[in-house]
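Only one protein chain is missing; all other protein chains are in place.
By written order: A, B and C. Residues from 1 in each chain.
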Amino acid sequence: MYLIVFQFLFVLTFGMFILSKKHMSYFGLLIQLGLAGITGYWSVDVLIHGTIFERELLINFWGSPLEIKVDSLSAFFILVLNFTLLTGTMYSTGYLKPYINEKNHVEFGLHYFSLVWLHISMLLVCMLRDGLAFLVAWEVMSVFTFLLMIFESEKGETIRAGINFLLQMHVGLVLIMAGFIYAFVHTGAVFSFDGLTVYFARFHPFPLFLLFFAGFGIKAGFIPLHTWLPHAHPAAPSHISGVMSGVIIKMGIYGILRILTYIHTDLLAIGIFILVVSAISGLLGVMYAIVQHDLKKLLAYHSIENIGIIGIGIGIGLIGTAKGIPVLAALGFTGGILHILNHSLFKSLLFYSAGSVYMKTHTKNIEHLGGLIKRMPVTALLFLLGALAICGLPPFNGFISEFLIYFGLFKGLLTADFQTDITIMGTVICLTLIGGLTIFCFTKVFSIVFLGTARSRLSENVKEVSVGMIFPEILAGIVIVAIGIFPIFFVKAAGRVAGLYVEDIPWIIQNTPSLSGVSRASLVFMLLTALLWFLRRTQQKRVQIEHEPTWGCGYSGADPAVHQYTATSFADNYRELAPPLMKVDKHFESLKEEDIFPRPRSFKTETSDRLEKNLVEKPVRKVIYWMERVAIFQTGNLQHYIMYAFLFMGLIFLLTIFKLI
Amino acid sequence: MNGLGFLLSIVSSLLFPGIIAVTKAKMSGRKGPGIFQSLFDVARLFRKGSIYSATTSIIFQIAPVIYFASIVVALLFMPFGQYKGLLSFEADFVFFAYLLAVGKFMMIVGAMDTGSGFEGMGANREALYSLLVEPAFFILMGSLVLLTSHTSFYNLFVHIHFDSFFSYLIALLGIYLFIQIAMVENSRMPIDDPKTHLELTMIHEVMVLDNSGFDMCLIHLTTGLKFALYGGLIANFIFPETWTLYAKIVVFFTVNLLFAIVVGFLESCRARNKLAKNPKWILALSSISMVVFLSVLAITHKLFLE
Amino acid sequence: MVFSLILLFELTLIYLAFTERVKRFLTILMIQGLLLFGIAYLQLKHINILYLAFILSETIIVKGLLVPLFLNQMRKRNNLDRLAHSKVSTFVTVMAISAAIVFGFLLSSNIHDDHLQTKFLAASIAAIITGIYFVMIHRNIFTHLVGYLITENGVFLFSLAVGSEMPMLVNAAILLDIFVGVLVLGIFANRVGDRFKKMHVDDLAQLKD
Partner (left out) sequence: MPENEKYIEVGWNEFANYCDSLCKKRNVILRLMFATDERAIDNWFKVYAVFSEQGKDIFHIPFFKLRGANLKYKSITGCIPAAHWYEREIRDMFGLIPEGHPDPRRLVFHDSFPADSHPLRKDWKISENDLKEWGEGVVKKVPYDFMKVEGEGVYEIPVGPVHAGIIEPGHFRFSAVGETIYYLESRLFYTHKGIEKHFESMSFFDGIKLAERVSGTSTFSHSVAYCMAVERMAGINITEKVKAIRTLLLELERIYNHIGDIGNICAGTGLTVGNTMGAVIKERLMQLNERLTGSRYLRGVNMIGGVTKDIFLQADDISTTIDAVAKEYKKFMKLLLGTVSHVERLEDTGKLSKEVAILLGVTGITARASGINDDIRRAHPHLIYNNVFEFVHYTRQEGDAFARMMARAEEAKCSMVMIKAIIEGRYTGDLHVEAKEIPPYSHALGYTETPRGSVFYWVKSDRDGKPLRVKLRSPSYCNWPSVPFAVHGNIVPDFPLCNKSFNLSYSGCDM
């Protein structure tokens, strides 16, 4: 019954184009609610009972019935993506309002159509096991993401970022496909995920895993496969950025996790590999994030960082499994998997509120913002909530997943051998640095965007966004706080998923006293804060309160806008520490002897992503250079082409004679 | 009795700033204020009204409250000899470190809320240095975890033993690191100098330039509490387990007193670091704790070296 | 006990990483000399008393006193009190030297040989890497000298690692090495110092003619 409704909803999406522009979002939301309801029901059932849900779809695919299969891994991802996509669509209702008049009916319809189909394709990605069907769903997902991204297609940059995204996704697809084909050719087993079992049982899994990792890693945005990410997020509309960062890149993680369920040997090498790549992604992601001025680009780099944290969890989980340290394995996996949920929550929240800021101020450059908390108080506080959560601070959800990973690391320290201990300590250092740098970054972002006074006209006369846009943010916020204070339920769900990889999940039950300790301490903390706030309120009633300008050393002619600390400055101190990683060009004329008298001077900094430059831009430029060289043959003259054809045939002939081919 | 560590820390926190001030005065040959002067100041601030910058928002007002609350809750983890802290669970030091970070986060954004260049500078420095010192703390705790095979503050300190020359060395290094981490976290001497009351040079003190009245009172109290926090940890670190409760109380206060005197002494006898040197200096703390970690590995025979 | 001293030796390397003053370098050399004296004494207690006396006097007199004091004289004469800046930031240096220490331990924990005392090996690797790194990043001849001497200390530790019955020959060679190195560079630096106030490697190029 549910299955039929589920598939009926697919068809229903085409009704989108009949509706008027205003109603499209509600219609989309309705369909998505239906989809989410059905799949959510299946998933919750799977997670609670630990069973596997299997059905055959009505559609015949390649002559055979299409089977969907929901195990706990799929179920977890389905729940996460349902939530994020629903909030995304809700948010879009308000966010796209200004575009209603700008965009025509087809464009608008296509957007919502794509949104729903993105949802469908992602659900299918999570549920399909057949190789070809999976690849199709995967491709559909990429294409619809692309369509959603280029909503503001009148901007050249958006199109460029979109095409960059699409191209890289195709490279990813090819790599994944190559992986499947390779396994298929070598084993002759079924062309599906389950077929991989045979390959991994027979051969060394590491090389093939690398192939899959590269393919899925492009989606996930592991460094150095991240180069599409910082361009795609700023280009996309904010609800899409939220969805993209919240769940689409997680599909890459899903792929990797799915592959990992079939691998039972070589785990140490794979674990170390994932750990190293993730640690690098985590550290570099946040380091690059700090120097960004584009709010959404900055958040995009933070997605890379959080993917790194997730990867660290998975990596140490694998190492734990390989080394026979169950606590490390269980907590690593649980932490990493829980972080998938956590990241989707706070990152979508952050993108939504960043979107609200962009919608009202029309700028993403944080150097032009400031003082928005007085004009958009709810958005500001929700952003703060998201910022605290992404920094992994208690009592919010980010802390819980990081705590689990830390706990696993410290527990694992006790039983591990020397090399593993060093690895664990290295991981701890990375995690603390990532945490610290994230705090550094988000204190910067939050205070530059929302605190102080306006730095430019753009942020002066701004109003709070509509309730429709705030509501999904509040939804995400509630879950963030809920996970932070009552983590046990969510940890158990994540633990169920981790159970696919580690057998001794009772370990997690054992560490729940610690989690209840965390929630107790969090509650004490919140209570104490509330108590102090109350005390402060009563004290403030008795005494005299005055409002004056900020202390400016008694200088009355000050202009608060130019005297505030800037984002560049905030990052500057830190930037001095990381010159090898960060290429920073400072353009400034130094004071010379002849400059005794004042004259206008200027200052400029430029930061570039060194990895992106060296890994993508330079090779591409090289290729283009050689292409141009080759292009001299392309004369446009028909005779020349005929001549080439003859030359080619002659070459073939000669080669055959000499038995070279 | 589990709250004993908490209570004693609160008591010593009240006297901390006074003792530091007295030590500094004595070192420089001045008479100086009385030990209780800082308490009088706090009491006076409590009664005073406040001036708020028109630029600020609720963040500015709630920041000191959260800052104070975070430190108080962190103190709840303080064990005392065989008595647990009021809050205690496995890996509670992770919570502890992140809780301090919450307070710091709020103080930083609170400072930025005033829209003042000075406070921006202070906030920036605070953010940078506290992020750099974090690894040192975690590596040190990791070493202790490895040394004692336990993961909560209480168990760590109860199960710690010093018997050989080598372990004394580790203990010394540990105490050194605790003191230095405390100095960084509190923005004290080699990193920052609260005495040079200049807007341009300070870290922590400049962040609270616009705070007044009740908020300032909380901030002053927190300074003492933060010192007591680390003082308490150091005291717990060196408690001989066989001693009686009263002897431990005496040791606790002696350690706190000595810690305060050391802080005062350091602040008198050395100049502040060049600002550019601070990150390196803080990073060196992490390296030292890495050496501690390696030696703990050797003690636990995980590192086989002939 | 020996291991504690080795640990202290590693700490001096970290100190070396973040200090920038020539005077402090000499203090570190002195401390390292004393530590090596302690290590050598504890390790070689059992060997021939004459040899022991020689080795100990070498460590304490040459490494611990003579060389640092001599260098101090040189420093004073050439007015080298200022910072010994290098192009590489100290931040990187601290990380590099910490990495060297960890690397030393990692490497030596993986080596299993009956004739090798790996605890010395760990410190010796760290010291040698540090010394070479130090020479690499600095352009001042004086700091080159310091890096060279630290490498020498690493070599000394290495010889301890190779066998507690340290052959006289190795010892003598080390001693000679130090003497020659210090004397040649010392005389050289003195002469150069008169002509060039700041002793940079670049200046050597000009000296050719």
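One rule holds for everything that comes next: contacts are C-beta pairs under 8 Å (C-beta built on N, C-alpha and C of every residue); 3 or more make two chains touch, one makes a residue touch a chain.
Please read all numbers here as calculations on a predicted model, not as lab measurements.
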In the complete complex, the chain left out here touches which of the visible ones? A, B, C
I'm checking contacts with the chain that's been left out. Which of A:Asp194, A:Glu464 or A:Asp572 qualifies? A:Asp572
Since one chain has been left out of the picture, which residues of subunit C touch it in the full complex? 20-21, 23-24, 82-83
When the complex is taken as a whole, what residues of subunit A touch the one chain not shown? 293, 367, 552-558, 562-573, 575-576, 588, 590-591, 593, 596-605
Missing-partner contacts on subunit B, residue numbers: 24, 27-30, 117-118, 120-121, 124, 189-190, 193, 195-202, 267-277
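Operating definition for what follows: only the chains that are shown with their structure count from here on.
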Rounded Å distance, subunit B centre to subunit C centre (Cα mean): 36
I need the residues of subunit C touching at least two other chains; which ones are they? 89, 91, 102, 109
So which bits of subunit B are touching at least two other chains? 279, 286, 290, 297, 303-304
Subunit B residues touching subunit C - in the complex, by the definition given at the top: 165-166, 169, 173, 277, 279-281, 283-284, 286-288, 290-291, 294-295, 297-298, 303-306
Would you tell me which residues of subunit A are touching subunit B in their complex? 370-371, 373-374, 377, 380, 384, 388, 391-394, 399, 402-403, 406-407, 410-411, 413-414, 417-418, 421, 424-425, 428-429, 432-433, 435-437, 439-440, 442-444, 446-448, 451-453, 511, 513-514, 516-518, 520-521, 524-525, 528-529, 532-533, 536, 539-540, 543-553, 560, 563-565, 569-570, 573-574, 576-577
Of all residues in subunit B, which touch subunit A in the complex? 46-59, 61-62, 65-66, 68-70, 72-73, 76, 87-92, 94-95, 98-99, 101-102, 104-105, 108-109, 112-121, 123-125, 127-128, 130-132, 134-135, 137-139, 141-142, 145-146, 149, 151, 199, 209-210, 213-215, 218, 276, 279, 286, 290, 293, 297, 302-304
